[in-house]
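These notes concern the structure reproduced below.
In this view, the complex is presented without one of its protein chains, the others remaining in place.
For chain A:
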Amino acid sequence: MTGDLPGFADVVIVGAGPAGLAAAAELKARGVGSVLVLEREAQAGGIPRHCGHSPFGMREFHRLLRGPAYAARLLARAQAAGALVKTGVTVTALHPGSGLSVASAGGLRQITARRVLLCTGVRESTRAARLIGGTKPGGVLSTGALQGMVHLQALRPFRNPVVLGTELVSFSALLTCRHLGIRPAAMIEPGPRVTARRPAGLLPRLQGVPLLRNTSITAIEGRDRVTGVSLQTADGARRRLACDGVIVTGGFRPEAALVRDSHLTMDPATGGPVVDQFGRCSDPAYFAAGNLLRPVETAGWSWNEGRIIGRAIAESLGDEVPDFAQNMKIELQGDVLKYILPQTLSACPAPAALRHFQLRVTRPARGRLILRVNGEVVLSRALSALPERRITLPLNALPAGAEGVAELSFEDGPA
């Protein structure tokens, strides 16, 4: 309820997923006075709340946990550290200099803070965004929606769906289907290979689910409920497959509507805000961490990012990290490199929070990564990478104190 919401906090964190809760615990551990976490859902914990499977928590708690237990521990740790976590509170607008408009059952109000950390996470892309044809019956869901129904509400939306996609989350969807007796009719991958790393790719065989590669869904059929899908293979062959649902998985993108509607600078490549090596946005009162920064990393990765960016925020409150003074922008050349993070580097002697650049490629790539500063090659490194797989490059690949524009390019060829 908004009645007991404080009107001020030293740090307000937007989003109580792994990144936000980790940052809250870290900020309190570093002696920050008041830390307020605002979560729009009824329950804190973020995506792991509805991932009813392992493995979560190895890095954070040194044990194997299922998603809901992991989420509960993250919350308990943040609260035990002294952070105030409020659920059912939606931040509706970000104002320059860290004022927030928030809405809850009690209506609208304003909160001010010295720093704001945005941790609003990611969501999967939709059937509409993918322009999948056919009708619009009930039973076309994202993995997130399916898992919420199954794990949070014990509701079964279908019995024999198809799973579209082969990212890590697609296999999470397969695992969810094992609950409540849901038996997928097929797993469908438009590309030639499974996107996720092994051993996830072995799951369909273990569950007896046919894996159809080089296959697209051209149409969804059914009026009230899904009755089938039309499939087309890369060679043009078409067929129909009976099913009663479609799980449209992956294709993650930051849930960045709040940032996009604000004064903060967005990066069209990541779909999140532009940040520097401290996770700091174009307004120095704002920081961002976790999957809002880019699609998509594991809960553990996001948790760690929340922790280290939380530390940077604590230091910025003590003036150890000076205000934003961007002196280098990293630009991507060509269309193989999908995004890079951080997108800018600030001139600052303090140790970086994000010590690596994070990269992704748009297609399978084998060749060399070349980094130029003001036209001069400062790094040339072999790269062999697949889409949706993590690629990192140490921040110190850039010479200390460099200014201007850094350009990162990829050249096909022998690695």
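Descriptive notes on the structure:
As a working rule, contacts are C-beta pairs under 8 Å (C-beta built on N, C-alpha and C of every residue); 3 or more make two chains touch, one makes a residue touch a chain; residues count from 1.
What we mean here is this: contacts and distances are computed from a predicted model.
The listed choices are "Proton-conducting transporter membrane subunit", "Glycerol-3-phosphate dehydrogenase", "Acyl carrier protein" or "General L-amino acid transport system permease protein"; the UniProt protein name belonging to the chain that is not shown reads "Glycerol-3-phosphate dehydrogenase".
Residue in contact with the omitted chain (choice from A:G7, A:G107, A:P192 or A:G401): A:G107. In the complete complex, the hidden chain is touched by one of A:R63, A:R183, A:R197 or A:R225, namely A:R225. For the options A:S98, A:S142 or A:T270, the residue in contact with the chain missing from this view is A:S142. In the full complex, chain A touches the omitted chain through residues 40-42, 50, 88, 90, 92, 103-108, 123-124, 126-129, 131-136, 138, 141-142, 144-145, 147-149, 152-158, 180-181, 218-219, 223-225, 255, 257, 260-261, 268.
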